[in-house]
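Excluded from the complex is one protein chain; the other protein chains are retained at their positions.
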Amino acid sequence: MNLVPRAPIAPRAWLVWSLAAVTVGLSTDNPVYRGLVALVALNVLLTWLRPGRRLRPLALMLLVAAGTAALVNVFASHTGADLLARLPGDWPLVGGPLTLESVAFGGTVGLGLVAALLAVAPLSLVLEPYDVVDAMPRPLERTGIAVATSLNLVSGFGRTFTAVRDAQRMRGWRPRGLRSWNEVLVPVLLTAIEDSVVLAEAMEARGFGAGRRTSYASRRWSRWDLVVVASAVTAAASFIALRLAGVPVDWYPYPTLFLPPINPVLVLACLALSLPGLARPARGG
Amino acid sequence: MIGRLIRGVPGRAAALGVALVVAALASLAPASPLAQSCAAAGSNRAALVVEHGDGSTVTRCVSFDAGTVTGEWLLDSSGVAWSGQSYGGFGQAVCAVDAEPAHFSTCPGKDSYWAAFVSRGGGAWQFASVGISSLTLADGDALGFRYVPTVGSPAPPPPAAGVCAVAATAAPAPATVGGAGATPPAQATPPATVGASPATTDAVADAAASAGVAVAATAGVAVAAATAGAPSSAASPPPGARGPSPTGGIDQGLLLAAVAGGGLAGLALLRVVAARRRRA
Partner (left out) sequence: MTAHPATNTAQPIVRIDGLTYRYPGAAMPSLRSIDLEIGPGLTLVIGGSGGGKSTLLRLLDGLVPQFHGGRISGSATVAGLDPLRTPIPRLAQRVGLVFQDVETQSVYGSVEREVAFGLENAAVTRTEMHDRVDEALAGLSIEHLRGRRLSTLSGGERQRVQLAAVLAMRPELVALDEPTSQLDPEGAEAVLAACRGIVRAGRAMVIAEHRLESLLPAADRLLLVEEGRVDATAPAAARGVTAAGRRHSAVRDGLAWETSGLAAGPAGSEVLASVSLAGGAGEVVALIGPNGSGKTTLLRTLAGLIPPLSGTVRRPAGRTAYLPQNPGALLHLPTVRAEVELTLRRAGATESPELMLGTFGLVGLANRYPRDLSSGERQRAALAATLAGSPALVLLDEPTRGMDAAARSSLAAAVRSLTERGSAVVVATHDTELAAELADRTIALRDGRAVEVEPERGATDAGDAAPAAEGTR
């Protein structure tokens, strides 16, 4: 029997996978598991990335988020046995000793953010905006369509902005202070509003209304979708179950630094999350 | 579905077989050299030194029959009043001794905490980075506690030399300032099993853990394997941590995590490089 996917993974399956990965990444304070989740999510992302999508904005966001979290922890928490530096105690908030332990814990917090962000990245970098429609549960389907079509419009705003800015520049506009930006932002806003009215009109002309709807896309899950969902749920359940059973899942490097406890079962649970990243349909995806 | 998975990956079945063989061999081999030592009745002694925040010190000498005892047993037997909290793999941590601190909301405390030290055979104090239930002490060792501030390296309590030297009998008299004259119980439940069994269950637990995983464990199997695997992390603190490590050896979880992490990172790197080359 062939388990390799022949079609893209269903949006709802992606949703389940992302939730499971975020649960695992955030429910434990252990940097080893968080790091594994981050690496697993990165590999899954690289396997399924839509052609033409760039990773640099995501990488930048990760760097900023993780760096900020780590720095905040280093400068705000002053506990720990290994002293690195000492700021004058009377400085508000940041005054006091800066310790290796707070660096370590700050790193763990940052790593958690990275893992969580990478876990939800496929929802915007792999799925199309309109897949949001398929991911929604049935009662929210209309909301999903509204969101998807708005996303379609939003992607055009960047182009409108540059076009208007260039055109006004040629008419003699210069950015001189905040109020001068009105000349660019107001036309862009007006264009955006008009575009959304045009879209609403078009949707209405095609019968989009309050009545009953059916769906063109089949919502049944393929075998591979089931495998992905099952492994993701198992991974998250393992973490929760082991925690309840008293197995050390967290890591607090206070008062002094020591290596985090690593349970092989949980390592393999993290690896179970990497199943979507193993294979991709050869045809188009 | 499970059968399909194993058939699909024959390597996994082989790994399972190897793990089981290794587990069988490990269970036959002596798990801990300490378990073989002969226990002479009442002939082993270990000292306890407790230094409070104000500098006052309490000392006890505790004797026992077994080859080794845990730090927790020693503290219990010493008669010193203490309360603690268990941290899973870390073991038991000491939160308060003799009502210092009177109340604690976190343990270890935010400003000060009880640091544990171990001295082997009369040697220098070494900071213990595991809980007292994970420390094992033999004849001539000492267990020390000091109430230290959270910032900075914790300084050790006064040396244990002489604490047990005075008493030649099985029931030594306590000495020094502030000591409460409690008689430590010389005999207690033989700790021999306590010392030996974690080590023996180690190998079986690890094998069970690998086996459980190889079968794409359901949650129930995972719980069973993992709870058995818990002591393994405690009994073998990873190298590089300060303090003694009773059984030593490389943590299997660490190895697995290192291999997995390295593999994933390398794979991701290769992909990014390939994508960049393709785009250029």
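When the chains are written out, they are named A and B in that same order, and each has its own residue count from 1.
Methods note: a residue touches a chain if its C-beta (ideal position, glycine included) is under 8 Å from a C-beta of that chain, and two chains touch if they have at least 3 such contacts.
Keep in mind that this is a model prediction, so the values were computed, not measured.
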Can you list the shown chains that the omitted chain is in contact with?
A
Full-complex contact with the absent chain, from A:56, A:176 or A:206:
A:206
Taking the full complex into account, find the residue in A:55, A:145 or A:259 that is in contact with the omitted chain.
A:145
For chain A, which residues lie in contact with the unshown chain of the complex?
128-130, 145, 148-149, 152-153, 156, 160, 163-164, 166-173, 183, 186-188, 190-191, 194-195, 198-209, 211-218, 284
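Criterion: only the chains that are shown with their structure count from here on.
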Counting in whole Å, what is the centre-to-centre distance of chain A and chain B, each centre being its mean C-alpha position?
38
Chain A to chain B touching residues, read off their complex
1, 3, 32, 35-36, 39-40, 42-43, 46-47, 55, 78-83, 97, 99, 231, 234, 237-238, 241-242, 245-249, 254-256, 258-259, 261-272, 274
In the complex, chain B residues that touch chain A:
4, 8, 87-90, 108, 110, 113, 115, 127, 129, 150-154, 206, 209-210, 212-213, 216-219, 222-223, 225-227, 229-230, 233, 237-238, 240-242, 251-254, 256-257, 260-261, 264-265, 267-268, 271-272, 275
